[in-house]
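Omission of a single protein chain aside, the complex is shown with its protein chains in their original locations.
And then chain A:
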Amino acid sequence: MRQPLSTLFLFFFSFLSLPLSLSLTTPDSDSQAPQDYIHAETDYQEQLHLRPLPRAALLASFSFRSNTTFSEFTSRNFRLFPRSLGQILSYANTRELHLRFNLGRWDAESWGSRPWNGAREGGTGVELWAWLVADSEAEAERKWVVLTNALSGLFCASLNFIDSTRTTRPVMSFRPEGNHNDVDPGKMHLLHGVLPHEVVCTENLTPFLKLLPCKGKAGIASLLDGHKLFDASWQSMAIDVRPICVGEDECVLQIEQTIDMVLDVDRAKRPRENPIPRPLPSHFLPCDTSKPYHSHDTCFPLDHTRNRDWSLTQVFGRPLKGACPLSNPSIPPICLHVPSSRKVFFAGVAAEQENERENIRCYHLSPEEEFNLVLPPPELPDADELDLVVPPTPPPLYAERSFTGYGQERGGVQALLHNPSKAEHVSFIYFETLPWFMRIYLHTLTARLIPNNSTTSPPKDIKVKESVDLIKKINYRPALDRARPSHLELHLTVPPLSTVQLTYTFDKTILRYTEYPPDANRGFDVPAAIITVLPDDSSDPSAPSPDSNLQPRYSLRTTTLLCSLPTPDFSMPYNVIIFTSTAIALAFGGVFNILVRRFVAADEGPVVGIAALKRRLMLRIGGLLKKLGVKA
């Protein structure tokens, strides 16, 4: 098997016309320019970036990217592009597809900016958006149904539940990432749907890995173990398919699959046979010996000094089985982001490539050898945390969203959007899809600038009275009961070092009896708000220019919310049904009896009793005897 694969591999290389760019595409670099997508027209590359984060966390970003030319795709000549997905895309006339599986939440305060600047993640649950080519909206919706149903089967997710009540058509938030110059813009339809309550688990990972050329058997994908992946504090799986063009007619279809996860090193290092976090034996507990009360049975724990050392095999539970032979050998499969002062060991055949300025170390692996990376404990046991990790860059915007109010009649939503930057205004699109049973009142939508508690006062030119101007543009499509969700897109600007409080109120609807899902008392998940930070030079976000240079600077999702609706006591209807059925049955029996029975007075009717019975019996017997007698 190895021999044919390597010949195929060489074959690809002989075909490469462009020199391979050796610049590393890291998940944090904001170089999302189209040039970067085109390393080669028909190649496959994979890369894992490991970035230790403060508080014994480890961000692992896997990316797998393969290209296929349009001509090959249309002639159904699938080699690296997964056939199952390709067929779905062509059947549903999908030009560009973005599918996200997300779990947990990103802790922006400790971990900083999101990987890929938030471009490769979705809200909690499953999120899907795609550009479909269709002549009319109705046709686009039909295609969308086809697409969601097909993807639902492919990824073992309930994507088929993305129906019209969960589908929106965002106007400002999303831009196509690929080139669609060959399609009439009027025929491109963007549809977007979210399933916030979908629990992402191993059954979604398996089909995801099957799409890869090396199927999780070799290369960095061999590290992906469901137990570790879904024990992560935050994880995101993404699939992006987009057409990329260089020049006039050199177009390729690119599929990029990424998995990002933040591992808790303490949890990840726990052996799989014994995952219970029993208390450490007291002599392993790192204690603050400077405390006066410190003794053999009293210990002030120094938790932050633990779990600064790890190895690849430890945290992923399995070794890295060499490089994927199909991948581009010039791209190093593993890169580690640690300060250059830290010692790193590796086991196996590999070539280390260090970029001290950017604190990146990359390793070229051989396809045959297993590889392990070991980060030893720091030399100084109580070294400062920030010296051991590359300091995270702060994100351009912090967002937090929560419900206000209580009770089952009405509620409110409050979003706090904080701009940490000292000088720059942040301009962004705030996009919410609200289920139809939350009837929002748009007139209550207010954006208020909250005075900041920090000593540095906001610049003079921003006054509170201007806060009404924070909302530059509103794009709102009201909900239709049981047909479509509310769609709210806002273009907002937050001045430097300040927080904007966005609030609105809504009424809760009483659902029909059959519309309640199982476990209705849990509440209903409201999808995450999608915040797309616009590039500084963009003037009007509502006019999407075909030039994809204006990709969003950063995007982030808030957490989902749980909206509790008035819920009936479900045992009650059953009690009532049983009770009324009994009553009706009894009443019916009586009424029926009266209807079919003729009533006569006691003295009119035939005498009922033993004597009458006897007489009738005797008559019968007599008759019978007579018959017999006649016969005889």
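Just so we're on the same page, contacts are C-beta pairs under 8 Å (C-beta built on N, C-alpha and C of every residue); 3 or more make two chains touch, one makes a residue touch a chain; residues count from 1.
Note that in this section contacts and distances are computed from a predicted model.
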Inset, instruction - Mind telling me which option in "Autophagy protein 5", "GPI transamidase-like protein", "Glutamyl-tRNA(Gln) amidotransferase subunit A, mitochondrial" or "Aldehyde dehydrogenase" is what UniProt lists for the chain we can't see? - result: "GPI transamidase-like protein"
Legend entry - Among A:Leu103, A:Val194 or A:Val338, the residue in touch with the chain that has been omitted: A:Leu103
Inset, instruction - Would you indicate which residue among A:Val183, A:Val246, A:Cys299 or A:Leu511 is in contact with the undisplayed chain? - result: A:Cys299
Inset, instruction - Would you indicate which residue among A:Ser233, A:Gln254, A:Asn328 or A:Gln551 is in contact with the undisplayed chain? - result: A:Ser233
Inset, instruction - Based on the whole complex, identify which of A:Thr69, A:Ser84, A:Asn160 or A:Gln414 touches the chain you can't see. - result: A:Gln414
Inset, instruction - Using the definition of touch stated at the top, determine which of A:Glu127, A:Glu177 or A:Asp264 touches the missing chain. - result: A:Asp264
Inset, instruction - Determine which one of A:Gly186, A:Pro271, A:Gly609 or A:Gly629 touches the chain that has been left out. - result: A:Gly609
Legend entry - Those residues of chain A which, in the complete complex, touch the missing chain: 55, 103-105, 107, 109, 124, 230-233, 264, 266-267, 276-282, 285, 287, 291, 293-294, 297-304, 400, 402-406, 412, 414, 519-523, 525, 559-562, 564, 567, 583, 586-587, 590, 594, 599-604, 608-610, 613
